[in-house]
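Note that one protein chain is taken out, while the other chains of the complex remain in position.
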Amino acid sequence: MGNRIPRDKHQDHTEAMAAQRREFASAQSGVDFKHLAAYSFDPAVTAGNIENFMGVAQVPIGLAGPLLVNGEHAQGEYYVPLATSEGTLVASYNRGMRLLRMAGGVKATVVDDAMQRAPVFVFDDARAAREFGRWLVDNFDAVKTAAESSTRVGRLRNIEQYQAARMMHCRFNYTTGDAAGQNMVGKATYFACEWIKQHYPGVQKYLLSGGMDTDKKHSQLNTLHTRGKRVIAEATIPRALMVEEMGLPTETLMRMRLVGQQGVFMAGAVNNGLHSANGITAIFIATGQDVANVAESSSIVSYAELDEHGNYYVGLTIPSLICASYGGGTALPSQRECLELLGCYGQGKARKLAEIIGATVLCGEFSLGAAIVAGDWVSSHDQYGRNRK
Amino acid sequence: MGNRIPRDKHQDHTEAMAAQRREFASAQSGVDFKHLAAYSFDPAVTAGNIENFMGVAQVPIGLAGPLLVNGEHAQGEYYVPLATSEGTLVASYNRGMRLLRMAGGVKATVVDDAMQRAPVFVFDDARAAREFGRWLVDNFDAVKTAAESSTRVGRLRNIEQYQAARMMHCRFNYTTGDAAGQNMVGKATYFACEWIKQHYPGVQKYLLSGGMDTDKKHSQLNTLHTRGKRVIAEATIPRALMVEEMGLPTETLMRMRLVGQQGVFMAGAVNNGLHSANGITAIFIATGQDVANVAESSSIVSYAELDEHGNYYVGLTIPSLICASYGGGTALPSQRECLELLGCYGQGKARKLAEIIGATVLCGEFSLGAAIVAGDWVSSHDQYGRNRK
Amino acid sequence: MGNRIPRDKHQDHTEAMAAQRREFASAQSGVDFKHLAAYSFDPAVTAGNIENFMGVAQVPIGLAGPLLVNGEHAQGEYYVPLATSEGTLVASYNRGMRLLRMAGGVKATVVDDAMQRAPVFVFDDARAAREFGRWLVDNFDAVKTAAESSTRVGRLRNIEQYQAARMMHCRFNYTTGDAAGQNMVGKATYFACEWIKQHYPGVQKYLLSGGMDTDKKHSQLNTLHTRGKRVIAEATIPRALMVEEMGLPTETLMRMRLVGQQGVFMAGAVNNGLHSANGITAIFIATGQDVANVAESSSIVSYAELDEHGNYYVGLTIPSLICASYGGGTALPSQRECLELLGCYGQGKARKLAEIIGATVLCGEFSLGAAIVAGDWVSSHDQYGRNRK
Partner (left out) sequence: MGNRIPRDKHQDHTEAMAAQRREFASAQSGVDFKHLAAYSFDPAVTAGNIENFMGVAQVPIGLAGPLLVNGEHAQGEYYVPLATSEGTLVASYNRGMRLLRMAGGVKATVVDDAMQRAPVFVFDDARAAREFGRWLVDNFDAVKTAAESSTRVGRLRNIEQYQAARMMHCRFNYTTGDAAGQNMVGKATYFACEWIKQHYPGVQKYLLSGGMDTDKKHSQLNTLHTRGKRVIAEATIPRALMVEEMGLPTETLMRMRLVGQQGVFMAGAVNNGLHSANGITAIFIATGQDVANVAESSSIVSYAELDEHGNYYVGLTIPSLICASYGGGTALPSQRECLELLGCYGQGKARKLAEIIGATVLCGEFSLGAAIVAGDWVSSHDQYGRNRK
């Protein structure tokens, strides 16, 4: 059989080819791939999602909820499928959902929405780059037309400019409907750049990506200017509820939060929350998102304060949540079932999904935060002892 | 049925309970969960991996390779299972594996290995915190004994100290055998902290995590001091090979790399590579790793230089790659098959797996880098035109 | 005399009061402040620049140059006064100026110019904050009128919005003529905010600074969006010149640069240059700038590449250079002399000064870079030996 993986001639993703690949891999390794082979669908459905298909990873899904969401798109109670192999994750999120439901639920809001490609244009010197920037502003409408000629859904919203040396780094921002849109905006930006090259004589060279889209990577730029959805999840926990349910006065929670924030800042962490990646990853796997985007989508800016009655407000901002209800892996069989469970499959559902994810993450933050403090905060001479049950 | 998810009384993970939950979810949503239900194993195997089990996400796996690795643990050719729903990902890694195989393969090395828990101790003032730090150095052996009393495998290697205000943030570093070890080191550090509390009168309060372990989050601290495996993957591509196979002179690739590095730095990106998260995520899902760790494990420090003959050396450092060949989700049925395909299941295989992951990531970086430059670099007056085929 | 510093009743900055303070300080410490007292001007000139005036720090000034600048405002040769007590600093910059003069001088360009105040508005929830953001866009003209009513020079250019939780952080960007403008924009923004408070009912609370102006602190935001002047200094050193003058082939310089860039990235440094702070600080002290701005003004984004002939292009971007030719300390006697030496005193000279500073910094980078490599690069088996003189 040699050492070449059997290939589809026509990318037709047949069962026969998948079986050949499993046999090939068995011959190499001696493994009998019976669990990889136990998929419940015709491999043809994976065309466009995978190359060299040989089977499936079966990732356990646990159910958490009800999650009470007060969104603009998601309203009411949801049961959230979480795909993970890490014990306690589902239980922890479940506990947080219960607590926040008792507190009246999570308010979730999508405040911004854009997907980017960031080409860079290289000139002879900084002045030429600056001049190009001005031209680009003046010719935005034509560039927009060129970009949008390649796509039915994508709309070029604005172009940010960041100059350094003799390069003009641009960040093209698009709305992309219910798709995550990375490929869509790549193609549209290519069309725009080719139009620019034809119409602006000074452009000698460009790269379709000059590093400032920071795809699959956290960046401060994405935190500032959004990538995908910018979702904010908010809740206020009454002091009495936190004491009763978690055994924790909110003042203690706040004080410990401050200590932890110092640690985060000193470590140079890019996320001042606790474990947002856990919930986001689990939903991403379950619902067919591009899971590699966890690298950027898991970033959160977490804010908390006490009001004068000791009630604890938390507002959690996810500035670069990339999620889709359409396209990519969303139509794969098990993934579609999970989206349907949330009422988030298909057109017009991406923001609803974003709200549910935001709300879920907030529940997880509360659950773990309370656990760390309640279980670990130890004081033999606790001056705040009156606060404890 | 109400709005309560049916629960296991004994965490026994039975098929009956899973079916009850699917019925419950169907009642809520109207979805028939036939694909979630199509798992090929007894749910009992998921005990410890999930709560409220209701089925599986079926994530397509494509096969890439052969990947030629020159590691200390992985030596020879490997076929790598990549679980993803993003089209072209497998093809892209495959292309990179082919190129680097022609260049003699990837040298992969694990240069450091540690898992952390970072408790913080709070004192009356900065001097008391400093004093504690000195005591901790003097009493390391006893602390180590206390920590290790809780674990068969974990070994406390050293304790880093970071003082700010009246807090002493500590970072306990452990070796954890072939497990990722987050839970193991959490428990061991708890034992250590409780011992400390009993033996150091000044410790009034501590938190088991003070934010400096930056679990599930990228941090500069982890980049500096390693979390999980610190893997370095290296290769040198002869100039002629790059021209022949990719149509790209290495000088062009280097020049474009420099432009992109400027973009990365200006954006405040935490990863100066291209798309490491893609390969890492796909292997993590396939092999039962804690996929949420992509948030931190996807960080890379990428280095490249040209030698005087125009050959292109790349050395890619993954400073916080958390991977296991044992524990967690590694024994789940399809996941185990993928680990076995790589010869990485069970005891003594974690470093081998880390080497394979590092080598895979390097192949993906080459493949995408060449694609961006070859396809997108456009110049009507290309002064470097002589370099092009 | 007690322990109260003698105070001006009328902030009249008289010699008598200064003398009283020196006597007071002598009484406390036994020091005879003859050098602090040896100023060459009437203390009245310091009104508005200092409180509790007691004398002067005499900081040595060395002269460097000629610096050959090809700017839009600075054109020709300049002699640059550098105030420092660090030996070799002047010599090092001087050497770099000599080298770059031989290479044809430094092209310097101001590509952006803005000063900020960043108020934050707090609302009941994220939706209210988002709504405010939309209103602010719609009412920009009125806000601009309100802001500009407080200033003769400042012009409100645009307002950036950054939402997190229930806060809308805004960044008001102004042009400020030849003044640095921090106070001017503070006052203008206060006027704008008070107008907003009266006209937008939902604004219950705001802070005039919500942390995103990052005054006196480096931030990625300032690197991206400019604070003060964004100056770019460029030069190309012919390969032969570098070899002759510095004994260094440019390939060696580039290779060592790449190694250093890896160190910078891994350290989490916010500036990928070498010692920009040295030159900027020395000019700031000499010319009466707000020297504390070195914290933010010293940041640089440094770019270098080799062309196909081995010539070495460097483009250095200073994204947040805060400098003034008017206001602040610019009219103090010795400071004014230094500005006049550069032809940069008074109205219409701030950008010229920015160009000269940018050019100076670039010279210093070349000088130190060559020194590190020439002196320190050691190789007993140097494979690149042909490159060396």
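Per-chain residue numbering starts at 1, and chain names A, B and C are given in the order in which the chains are listed.
Here, a contact is a pair of C-beta atoms (placed from the backbone, for glycine too) under 8 Å apart; a residue touches a chain by one contact, two chains touch by 3 or more.
The model shown is predicted, which means the values in this text are computed figures rather than measured ones.
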Option touching the unshown chain, where C:298, C:317 or C:367 are the choices: C:298
Touching the absent chain when the full complex is considered, from B:316, B:332 or B:353: B:316
Hidden partner chain, touching residue among C:109, C:226 or C:262: C:262
Touching residue (missing chain; options C:131, C:148 or C:337): C:337
Residues belonging to chain A that touch the chain removed from view: 220, 223-224, 251, 255, 258, 261-262, 265-268, 272, 301, 303-305, 307-308, 383-384, 386-387
Touch residues of chain B, complete complex, unshown partner: 72, 107, 109, 111-112, 125-127, 129-130, 133, 162-167, 220-221, 224, 230, 232, 234, 268, 301, 303, 315-317, 319
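Note that in this section only the chains that are shown with their structure count from here on.
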Chain centre separation in whole Å, for chain C relative to chain A (CA means): 37
Chain C, residues touching no fewer than two other chains: 220, 224, 268, 301, 303
